[in-house]
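The complex is shown incomplete by one protein chain, all other protein chains being positioned as in the whole.
Right after this comes subunit A.
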Amino acid sequence: MGVPGAIQSIERAAAILRLLASSSGKLGMGEISRSLELAKGTTHGILRTLQQVGFVEQDTASGRYQLGAALLHLGSSYLDVNELRSRSINWADPLASRSGEAVRIGTVLDGKVLVVHHVFRPDDTFQTLDVGSLLPLHATALGKVLLAWDAAAAIVAVRGELTAFTRKTVTKSGLGRALATVRESGWAAEAGEYHPEEAGIAAPIRGHGGLVVGAIGISGPTERVCDARGRPDPTLIGYVRDAARAISRDLGGLRT
């Protein structure tokens, strides 16, 4: 019997993983369902789900199962940043084109935003690729999105110093509320909080199971990104969120 309140299918999935981990070779479906006294259909369903998330792998020739590579790399980043770029490239380009602004995709690295992809502002002026550069988490739209859905990073951020880049940079006391607003609205903005004359809008990219794996956003001069009262342009917000959703759908992070 399970612990009260426990979810049965998760318990069973854990049991299957333990079984696979303890066996020396690969196991067939029948062996797994027999050892755990589970119906074949149930076992099959759980195995399929575990396979989708990369926790088990099925040998194509024999049809037998073993632990998946994703399980072995659980401690490190879940989605390789170069893969994130490859999978986003088709949607980042149209975002730059429609918004007329530069696009960046970021992930969290050591308390900073790591820029993993950058598309130039589509005006053919000289611009320099800044893939690999680091941005502050608390002062950028990308960073606020990443903090909003990464509790651990948010705790670390609040413990450290929050550099005030401008008068408008979010302070320690304001950060919690700012992140709650981001979670509620599904997107984040920055307006003169990092560079005095610059604004940005960003939204979360979700992978399997809805896990936030990165953020995509645009940035440009405040007068283009925001209205006279400093509020981000709703059309631009729509473009950013559409791009984030398109990438998330391709990554299996949206149920459609």
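Assume a residue touches a chain if its C-beta (ideal position, glycine included) is under 8 Å from a C-beta of that chain, and two chains touch if they have at least 3 such contacts; residues count from 1.
In this section, contacts and distances are computed from a predicted model.
Considering only "Nitrate transport permease nrtB", "Carbon monoxide dehydrogenase small chain", "ABC transporter ATP-binding protein" or "Glycerol kinase", the record for the omitted chain gives "Glycerol kinase", by its UniProt protein name. The chain that is not drawn here is touched, among residues A:Arg85, A:Lys168, A:His195 or A:Arg224, by A:Arg85.
When the whole complex is considered, the residue among A:Ile16, A:Ile46 or A:Ala96 that touches the unshown chain is A:Ala96. Residues of subunit A in touch with the missing chain: 69, 80-83, 85-86, 89-91, 93-94, 96-98, 118-120, 122-124, 127, 129, 131-132.
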